[in-house]
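First the structure, which I've put down as structure tokens, then a few questions once you've had a look.
One protein chain is absent from this view; the other protein chains keep their places.
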Amino acid sequence: MITLAELRDAADKAFPADALRPARDAGWALIAEMGWLMVCLPEDDGGLGLGLDTAAVLAGALGRVLAGAPLVPALLGLDAIVAANGLADRAGWIERICGGAYIPLNLLSGRVEAGANGALTGVIGGVFEADMASHIVAGFGGAYRLIPLDAPGVAVIERSIWDESRRLFDIALTDYQPDPALLLADGEAARPMHDHLAPRAHLALAADSLAGAQAALTMSVEYLQGRRQFDRPLAMFQALKHRCADLKVRIAAADALLWARAADPAPVPTGAMKALACEVYSAVTEEAVQFHGGIGLTQEHHCHLFLKRAALNAQLCGSADTLNAAAGRAALAT
Amino acid sequence: MITLAELRDAADKAFPADALRPARDAGWALIAEMGWLMVCLPEDDGGLGLGLDTAAVLAGALGRVLAGAPLVPALLGLDAIVAANGLADRAGWIERICGGAYIPLNLLSGRVEAGANGALTGVIGGVFEADMASHIVAGFGGAYRLIPLDAPGVAVIERSIWDESRRLFDIALTDYQPDPALLLADGEAARPMHDHLAPRAHLALAADSLAGAQAALTMSVEYLQGRRQFDRPLAMFQALKHRCADLKVRIAAADALLWARAADPAPVPTGAMKALACEVYSAVTEEAVQFHGGIGLTQEHHCHLFLKRAALNAQLCGSADTLNAAAGRAALAT
Amino acid sequence: MPVRASASAPDNAPVITGAMPLPLGRGGRHEAAMSADQNLTRLRSDLRAWLAANAPQGWRAAAQSHAEFAASQRAWFLALVAAGYAIPHWPAKWPGGGRSLAAQKVIYEELAAADTPRLLLSFVSTYHAAATLMECGGAAQQARYLPAILTGETWCQGFSEPGAGSDLASLKCRAVREGDHYIVTGQKVWSTMAQYADKCLLLVRTSSDGVKQAGITFLLMDMKAPGVTVRPIHQIQGDEEFCEIFLDDVAVPVADRIGEEGAGWAVAQATLASERGLTLMELSYRMRGAGHRIAALIRDNGLAGDAGIIRDFGAIMTRVDATCALADRFLENRMAGIEAVGDASLVKLSYSRMLRDFSLLGLRVGGMGEQYRAPIVFGDLNTGNWMADFMNSYAWTIAGGSDEVQRGIIAERMLGMPREPKGWAA
Partner (left out) sequence: MPVRASASAPDNAPVITGAMPLPLGRGGRHEAAMSADQNLTRLRSDLRAWLAANAPQGWRAAAQSHAEFAASQRAWFLALVAAGYAIPHWPAKWPGGGRSLAAQKVIYEELAAADTPRLLLSFVSTYHAAATLMECGGAAQQARYLPAILTGETWCQGFSEPGAGSDLASLKCRAVREGDHYIVTGQKVWSTMAQYADKCLLLVRTSSDGVKQAGITFLLMDMKAPGVTVRPIHQIQGDEEFCEIFLDDVAVPVADRIGEEGAGWAVAQATLASERGLTLMELSYRMRGAGHRIAALIRDNGLAGDAGIIRDFGAIMTRVDATCALADRFLENRMAGIEAVGDASLVKLSYSRMLRDFSLLGLRVGGMGEQYRAPIVFGDLNTGNWMADFMNSYAWTIAGGSDEVQRGIIAERMLGMPREPKGWAA
């Protein structure tokens, strides 16, 4: 087996901090080769059965370098299939995924209606890198199902997004006849499936966000150290130092919460934790562009890529407004 | 007549900036002597008929020095009487007030119920310096009425408040039989009365707040100039300079809005303007205590008095949450 | 000074003494002022009528390609020139010139209220180039260049350099005199709309002796001259409002020098002082005018019943009102000649933070919808493409004296706090 620290070292070597935006397909191949999809897979299913903190370590390693390789959606898709005990050929699906087949979960909601004949029409949003997927795990309308992307009535449509580090797709269904054998959960089983996936999604997105935030802060401090104005390094200006320090505090607190939840996600909902992580990511990147001055305004510098990824992360699997309200209601009820 | 600039000069001389917390009764006598209650009174009623900006100038002069003399409640009480055209002996009331009789408006809502015989029981909050009042103008339950404080069933109860610069009272009614002759407005007339008084109240409170905010910032900058640490004046630390500058910007913008509304309050509701002014006052005083360090924590320094007045102002005539929501609904409707 | 009550004051009225120096309470306005007011009212109604017939429609949709944007900017500028509204700040001998600052304010208020395109492409020409030529240029230079502005000759500014940032005077672009030409080599950056410019206001270093300001010379450069290369800067939201200018042995005639050699820094101050506060007023008004975009998004996204969103919307729009009021007050103080040191920084900083927060509210209300990349509107700030608007707001928090520079000015020159020490031993 492997410790968390070893995994972190391995991830750092596979996706070194100074090589931003590693090529998606090579990154995905590396992920598959390293066996990262199997890290959290239960031992009974052929995996290592490690905790959610390992998934967070890997998500962070990819977030830090703005990777396009879609490990997070893939792990969530796998989680859904693992949790679908009644799925026909469940072991086969797991085997194929661990072998590198990409079957992501959608990270935005769908607007799909069922026709009289049970055929589905509508749009499922938030599918990352769908061009490399054979199927998706689609959660919408109180059910989770596998959908083959080459089935009749299924169209894969790329959506242009501001985030330049990833590619996002809609899956459009037109009178798509769902295969009952590919149903993962519906009715009463859909809620436990959601509650199983939600903390995993929130932890992974928070890890992506906080690793990105730390990278953006490090990049900013380095820039301020190197850039001189009025005959001194910008990093010598106390107002900038204090703003960097405040950002560091916010990252540290959100990061501590992330790892506390990753070690033990059970006691409370994780949504507001993810919202906090994304709020910190946005705050850090907003300041990072300002710290970089003119060059931060241009596409010649990488700074804006963090800003854009932060903005998208904030919308995935629940916005801050939604998630904080849920946390507030929960806190009020206790 | 008198210009705004002259009035400001006169107010500055009457309540000089370096004499904080002038004695209430002497201040009130000075206000009456200077004729400040007549400044906004219509010429037909024997006043100068000047605009609301003059009332704001006077309110600011008192706010700046944390005065206890209750000009603002008095002006609002007078405004209500002036607008009550049907009031018996209206001219007599105006005459007595301009002669120094203190008849304040309540600046917090009342919880009063009417019995079967029309007698009133309950509490009217937010009456400043009621110990020097003969009557109050009480707005509650869809009506405005004059209430003599020595009438049967009327009790004047001082409430201990954090703000040490003013004294606040409840008026408790117990089977109080209101005098129909002292009714200023009810039914359909109460709404116009409210809409007449609200901008006047909001402008005056905003003026009190922003003058206090500027005074607290000035006091802070002077402290930072004089206090040395690590072999230099605190005012030389850039982080503190930038925070002072940000506060100055916030004061300047809120102040510009105040005077724009004071010159022409008609076009939009003024509540959110008051909320902004109080938000700025609170922000400045919160920082002011921090800038003062240890001494700011003690009652030996005046800094905290601004903090406390700011906190109370924020609750008078509508909280920020209430007033901003109203502004948002109004902006949404346009 | 106590105020005097009217004669009808009762006997028990307060003791009243003192003088009554002015006839009326509200500012003591004179006949002349009344007449000026009437002129402004007429200007406003004339302009409104003209705009009703002539304001461009659908320009935002058109301004989604650079070529169409530039074309529409040129056409709108020439229309305003013809109607006499393009150069109200020029002297009276020019068509539509000679207007008071109050009249200029009316014009920009109405242009904003009618939601016309901002005059972005011609801005450097009618303000910076014109002021430089009028205040510091020779007669021949004025005759050559000023009329051409009104027929569409476009200027850009070559002041900033990479590595200099807010420390403008440390510029390095080098000019060497050879006969009746200067040979210029170096690089400029953050030059607004330089890709469309015909001419350039250029600061160069002709000497490295003495303080860094002393060796700077001011040239008028032809952007079509050999050795000039313009490269638009790809901004993070996809616009290309700014350019880099590369200068490789560009020959500029000595006749196109403004002022003496080495006196360019003073000329540049005149250039930069030419805009007198109208821009931030206009932009603040335009922001307020764009409030309906957030309102519509709140309704469209089903958030009209969300107490938190509604409250934040109300607070933001109130702060926008305050930003407008501050810009108004600034202009009024300028008109009254009572502007204080640092006032301009208050307005700039207030606006730039507001622009950021305004776009952030749009981004929040828009939710995921704002993360899909939509076409941007070139040269506009409150377009309703909130992610683009948010990123574009950095142009105001960084350029033209960053927020940090403005804070320093306010703290030091307005609040009287000590200046940043010059001789730091690190």
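Of note:
Every chain is named by a letter (A, B and C) in the order it is written, and numbering of its residues begins at 1.
Quick note on the criterion: contacts are C-beta pairs under 8 Å (C-beta built on N, C-alpha and C of every residue); 3 or more make two chains touch, one makes a residue touch a chain.
Everything numeric in this text was worked out from a predicted model, so none of it was measured.
The residue touching the chain not shown here, chosen from C:261, C:312 or C:412, is C:312. When you scan C:97, C:238, C:289 or C:418 for touch with the missing chain, the hit is C:418.
From the options A:124, A:235 or A:284, the residue with contact to the unseen chain in the full assembly is A:235. Residue-level contact of chain C with the missing chain is found at 306-309, 311-312, 418, 421-426.
By the touch definition given at the top, chain B reaches the unshown chain through residues 108, 125-126, 159-163, 227, 229-232, 236-237, 239-240, 289-290, 293-294, 296-300, 304, 307-308, 311-312, 315, 319-321.
Across the interface with the omitted chain, chain A contributes residues 1-4, 6-7, 9-10, 13, 32-39, 43, 46-51, 54, 95-96, 98-100, 217, 221, 224-225, 233, 235-236, 238, 241-242, 244-246, 248-249, 252-254, 256-257, 259-260, 268, 272-273, 275-276, 279, 320-321, 323-332, 334.
As a working rule, only the chains that are shown with their structure count from here on.
The chain with its CA mean position farthest from that of chain C is A. The distance from the centre of chain B to the centre of chain C, each centre being the mean of the chain's C-alpha atoms, comes to 38 Å.
Multi-chain contact residues of chain C, defined as those touching 2 or more other chains: 309, 404, 407, 420.
Annotation for chain B: residues touching 2 or more other chains are 238, 241-242.
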